[in-house]
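Dropping a structure here in structure tokens format, bear with me for questions.
The complex appears here minus one protein chain, its other protein chains still in place.
Entry: chain A
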Amino acid sequence: MSGGTFVGMPAFPEAAHEAVGNTTLRANLRHATHTIRDKRARAVAELDDWAELREAGRRIKDHTLRHLDHYLMRLEESVVRAGGTVHWAADADEANRIVTALVKATGESEVVKVKSMATQEIGLNEALEAEGIHAYETDLAELIVQLGHDRPSHILVPAIHRNRGEIRDIFAKEMADWGRPAPEGLTDSPAELAEAARLHLREKFLRAKVGISGANFMVAETGTLVVVESEGNGRMCLTLPETLISVVGIEKTIPTWRDLEVFLQTLPRSSTAERMNPYTSMWTGTTDAATADGPSTFHLVLLDNGRTDTLADEVGRQALRCIRCSACLNVCPVYERAGGHAYGSVYPGPIGAILSPQLRGTRSEIDASLPYASSLCGACYEVCPVAIDIPEVLVHLRERVVQGGEATRQGVKVTLKPAKGHAAERAAMRAAGLAFARPGALRAGQRIASRTRRFHPRMLPGPGRAWSATRDLPKVPAEPFRDWWQRTRGDRSGGTTEGNDA
């Protein structure tokens, strides 16, 4: 599989160890994650039906995933009916080939891009560059990453590891190589930095003929794609070019227009802690020549790249519910200390720890180590707006790494051998005993960390060791959130509001 894995990336333990020693990074991250985490809690508290919205989101996504063939065909039909063209890409290489050919057919050699995880996952920018096509990232944080020859470290704020002084230096040094140089005497005030980005990118937007995006949602019923953003760079890329190419993971499908009412309430609040993000664009196919409002040519590339393999895992498939809000990153004590780069993929944090090893398999050392990049404290599950039981999947994947077992790779069932070099983990697993090893115990409806409290080592095994060596593990709460919820609210909510493992 090409793309995705950061080249030369050490496994999580070493990467995390290095990051933990970087005090600037840790201070930036701590400030950022704590700020956003507190704001999120307030934004969520504004809605007294949060638990019900979360349950609805979980069910919509689960239902779609369980009938994904049906909804994908429906989506295709709707997009085509609305004037779009649909392409299917089994893996990263195929997606890159399709997009490159589409851009070449326009005769253009540059494209503007809306921030998109899917195109990062497949390494699209690099693939385009190899064919002589320059891809400009237009999200401010992505621009900082691109100009800094860097890697994104957070789903929502990819340059979260950079502080304003570093950003100033990157702009002053690099902007001229890519287009309009940074203004003379640029300071590190966020307003000035944003203004510099505005000027630098505007000349690109105004001449762009091809835009490339992902999408937050695709509505099967209507063929509508939705992009949620803040800055307006998304609107620029989706509106001004003549050709729009959207590369979207097949799991972003939702059945109906009405379903958006759930996610447009839960996504902004979970993500940036706002009632609503500043801009949301929705488009359905192309507009006719008379209206001429937006691109006249629209291509949708539906991306598999490991998603169907993930779907084949009955425990792990819930990771495909993810709406990429990044709330789980901001509450994760391991992410806060290790930073996003340590995860070695475009999906950092708790969701990355369960998604990357499923999309890519656990053959590489970094992927085999990711299921250990967690203290299993359960905070990620509690904030997740689609109730993904990340700890459950982590334990499931640890089991697979340590003991081997059935998995699906590129559509084919394979039997994995136990990973080498995980003797320590094997020992830890044995010590943790029943609850770790038997999914049945987990389905009994207990939070794993609490259930296995007394088995928890003071030091994490494997990758977690790097940061747990510097501090004591957070205490695992005696009563898990779900138990508390059942006890205090269970009757009122009919017991269906919190993650239902059955």
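Here, a residue touches a chain if its C-beta (ideal position, glycine included) is under 8 Å from a C-beta of that chain, and two chains touch if they have at least 3 such contacts; residues count from 1.
Throughout what follows, contacts and distances are computed from a predicted model.
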Hidden chain of the complex, named as in its UniProt record, picked from "LUD domain-containing protein", "Sulfate adenylyltransferase subunit 2", "Phosphocarrier protein HPr" or "Dihydroorotase"
"LUD domain-containing protein"
Per the touch definition above, residue among A:222, A:270, A:326 or A:345 touching the missing chain:
A:222
Among listed residues A:304, A:336 or A:365, the absent chain is touched only by A:304
In the complete assembly, which of A:26, A:113, A:235 or A:398 touches the absent chain?
A:235
Where does chain A touch the missing chain, residue by residue?
28, 31-32, 35-36, 46-49, 52-53, 55-56, 59-60, 62-63, 66-69, 72-73, 82, 88-90, 94, 138-141, 144, 157, 159-160, 163-164, 167, 190-191, 193-194, 197-198, 201-202, 205-207, 219, 222, 224, 230-233, 235-236, 239-240, 250, 255-262, 264-265, 272, 274-284, 287, 291-294, 302, 304, 308-309, 311-312, 314, 317, 408, 411, 496-497
